[in-house]
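One chain of protein is taken out of this complex; the other chains stay put.
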Amino acid sequence: MPRLLALLLLLSAAPWIAAKEAAPAAPDPVIEERMMALATELRCLVCQNQTLADSNADLAQDLRNQIREKMRQGSSDAQIVDYLVARYGDFVLYRPPLKATTVLLWFGPLLLLAVGFAVLLRRLLKRRAAEGTTVSAADRKRAAELLVAPPGEPR
Amino acid sequence: MNRYAILIAVFVALLALLAVGLKLDPREVPSPLIGKPAPSFELPELHEAAKTFREKDMIGKVWLLNVWASWCVSCREEHPVLLDLAASGAVPIYGLNYKDTREDGLAWLKGMGDPYKLSIFDADGKVGIDYGVYGVPETYVIDKAGIIRYKCIGPLTPRIVKEKVLPLVQELERA
Partner (left out) sequence: MIPELGQLALALALCLALAQSVLGLLGAARGETVWMAATRHVARGQFVFVAIAFLCLAYSFIANDFTVAYVASNSNSALPLHYRIAGVWGGHEGSMLLWILMLSVWTFAVTLFSRHLPLEMVARVLGVMGLVSVGFILFILFTSNPFLRLFPAPPDGRDLNPLLQDPGMVAHPPMLYMGYVGFSIAFSFAVAALLSGRLDAAWARWSRPWTTAAWCFLTIGIALGSGWAYYELGWGGWWFWDPVENASFMPWLTGTALIHSLAVTEKRGAFRSWTVLLAIVAFALSLLGTFLVRSGVLTSVHAFATDPTRGIFILALLAIVIGGSLLVYVLRAPKIGLGGGFEPLSRESMLLANNVIFASAAGSVLLGTLYPLALDATGLGKISVGPPYFETVFVPLMAPALFLMGVGPLARWKKASLPDLASRLRWALATSVLAGLVLPFAMGRWGAMVALGLLLAAWVAASGFVQLYEKVRNASSGANSWVRLQSVPRATYGMLVAHFGVAVFVVGVTLVKGYETEKDVRMERGDTVEAGGYTFRFDGVTAVQGPNYAAQRGQIVVTRDGRPVTTLNPEKRVYRVQSMPMTEAAISPGLTRDLYVSLGEPVGATAWIVRVYHKPFVDWIWGGCLIMALGGALAASDRRYRLAARRPREQYAAVAEMT
């Protein structure tokens, strides 16, 4: 009994003795970082409004494990993405792929800006052309007179 | 006038889009596997762990693969429909017990009834992932060549069976 007590005391003191730099939560930090970077661009299909990286759903954990597994086996990010898209469709990607159906999506903003500036420029130049005013010679003379201050008066 | 009418046109298009959107379900994930071969698997059976079952065993037959689990609440809704369908003999139903324990799965079938010709046991869910399972229950209709023809996400209802599943099965049987 006293030996058991001593053992228990020793064991309870162990954490303090063993205090150290904490180990990374994941066994392989390099793969983990790569997996999380990929997972933040993927949608969790169960919660649907969280990324695969943030979700705690069972399926999310399973898929994260699958991704880790595939990375360990040497698959590239693109191959893993293809793997998931083959099973779940484009819906799982938060970065929409560039296809015929998404060309408008990816180039839309640039198009909007370009069209906006084109319309703006056209209006500005048209406006300037419309306002080409000419000043008559008589008006010029009058203006010149007005601009020259008579002596003694402040300008 | 015609320059500004573009605004009205764009606005009406937007309204039309939103109106159509009201009828759609933004959460449904359509399967990219429709029209593609059923992913291959080799899994132990639920009732007899020593025996394995492969999707290749079903080539030449039209069949249903139903993904279920004892912890799944919606599966209870669907179970009577499956029992009826199995009793009618229209199409063989095979079960995929997804991320469950053997005891729980067997106990569930014993209590609720077993509509399946057999159930296979997918403990870690890997086969489920291959089939794009994200929300149990899900049901696949697979044809004689082993191609997936239809996926029902969520519990089967008598209406879906009558309007989608049975007509498709009959069509595939004739082919």
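Each chain gets a letter, A and B, in the order it is written, and its residues are counted from 1.
The working rule: contacts are C-beta pairs under 8 Å (C-beta built on N, C-alpha and C of every residue); 3 or more make two chains touch, one makes a residue touch a chain.
Just so it is clear, the structure is predicted and the values come from calculations on it, not from any experiment.
Undergrad: Among the chains in view, which touch the chain not shown?
TA: Counting the whole assembly, the omitted chain is in touch with A, B.
Undergrad: Counting contacts across the full complex, list the positions on chain A that touch the omitted chain.
TA: 15-16, 18-26, 32, 40-41, 43, 48-51, 54, 89-97, 101-102, 104-106, 108-109, 112-113, 116-117, 120-121, 124-125, 127-128, 131
Undergrad: Name every residue on chain B in touch with the hidden partner chain.
TA: Residues 1, 4-5, 7-8, 11-12, 14-15, 17-24, 26-30 of chain B touch the chain absent from view.
Keep this in mind: only the chains that are shown with their structure count from here on.
Undergrad: State, to the nearest whole Å, the distance from the C-alpha centre of chain A to the C-alpha centre of chain B.
TA: 35
Undergrad: Flag every residue of chain B that touches chain A in the complex, lowest number first.
TA: 27, 29-33, 99, 124-126, 129-132, 134-135
Undergrad: Residue numbers of chain A touching chain B in their complex, please.
TA: It is residues 45-46, 48, 58-59, 62-63, 66, 85-89, 91-92 of chain A that touch chain B.
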